[in-house]
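Of the protein chains in this complex, all but one are displayed in their positions.
Let's turn to subunit A:
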């Protein structure tokens, strides 16, 4: 194994693990803000209880997101120093803006959000929650702008020393061609990820006690999200795909498994086993001309295949092909459960349909899997470049020996599986407990509140 492959594996591993947490916490922060707003508006205890229930989970997810995120800000330099030197003048400022406008906002208000309700009062506390939720979104904005620029680089000049330098307009760089689509698609994905976790937890508790008011409320809210957002997401994904076809057609060829060009309408390959050696998809089940219909909105539109691309410029096909099918499959399953929930509502059986609840539990991690698959499609599909078409991955890595990269990779794998494995176990443990009428505040362990008005008393007093 050479140092490049190891460095790629390390980045893929650390970023995939990291991505799980913000994918969940972006949506969860917004969900908490909605719950707190509803509680402030209606005064209903069920919202306050749900807020406290999910706040405990949020604290654990957020902590893991922070520590795995700090790692990412160093990974560019430790393993991809040549890329950092070359692309730094363009993407560095965008990442600095992420720190300035998002990380500090989240971190600065997180303490108040988690521990401060009996110190600052309800309104200011709500502001803190909003600030954290806004921070998670701003963070997604900047980092996806950076990622999109690497996919569709525009607005740059090449310096005498080989660096990418910013052109006259930063707006051109920030709002590069793939960014709006990627931002919309990814943020919706984060909302769906959270909705399906919340829905699964609600469904799990409904299966045990269909009268639990907290479980009913969260299940209902999650199913509304599934019914409304899943179709929008499929539409957004289609738009994003068309954008990719325009700017990164080779990626789409890999997604579709189109090794050969199709001058008279390309088939949509539903399943099959891409065989890069033989340049074909084995055992393909395909719908004739459907790919041209989807991508070009015309049955006979010609579509170029990987045979038009030099061997050295092709991404790995198998991974992209499969990850894409996993993502799309999950998207349609999400749409399916959303529709089922509408039927259930219409039949007034949303809380009394164990089969639906079982399905929802099964779909709990589906958002996380879909997000990771989508990430793999877009990142592996960008190969063999770091800055698409301009800077090759092989020319981006740090001058490190393979043993150095291998040992750090091993250390990351061991530590991440241990630490985050336990963290995920704690999360499941928290989710296993049903939401109670008198949900304790975050971190129930150190209850040493003798003589002091504890946060729940204030919340309950207000919501009574």
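Following the convention adopted for this analysis, a residue touches a chain if its C-beta (ideal position, glycine included) is under 8 Å from a C-beta of that chain, and two chains touch if they have at least 3 such contacts; residues count from 1.
One rule holds for everything that comes next: contacts and distances are computed from a predicted model.
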**Per UniProt, the name of the complex member that is left out, chosen from "Cytochrome d ubiquinol oxidase subunit II", "ATP synthase subunit b", "histidine kinase" or "Phosphate transport system permease protein PstA"** = "Cytochrome d ubiquinol oxidase subunit II"
**Message:** Touch as defined at the start, partner being the missing chain; which of A:15, A:59, A:207 or A:234 qualifies?
**Reply:** A:59
**Complete:** In the whole complex, of A:38, A:110, A:187 or A:431, the residue touching the missing chain would be A:110
**Prompt:** Which one touches the absent chain: A:148, A:366, A:383 or A:398?
**Reply:** A:398
**Request:** Would you mind spotting which of A:15, A:120, A:207 or A:284 touches the chain that isn't drawn?
**Result:** A:120
**Complete:** Among A:5, A:299, A:411 or A:437, contact with the omitted chain is made only by A:411
**Request:** Over the whole complex, note the residues of subunit A touching the chain we left out.
**Result:** 59-60, 62-64, 66-71, 73-74, 76-78, 81-82, 84-85, 87-90, 92-93, 95-101, 103-112, 114-116, 118-120, 159, 161, 163, 165-168, 170, 398-401, 403-404, 408, 411-412, 415-416, 419, 422-423, 426, 429-430, 442-446, 448-452
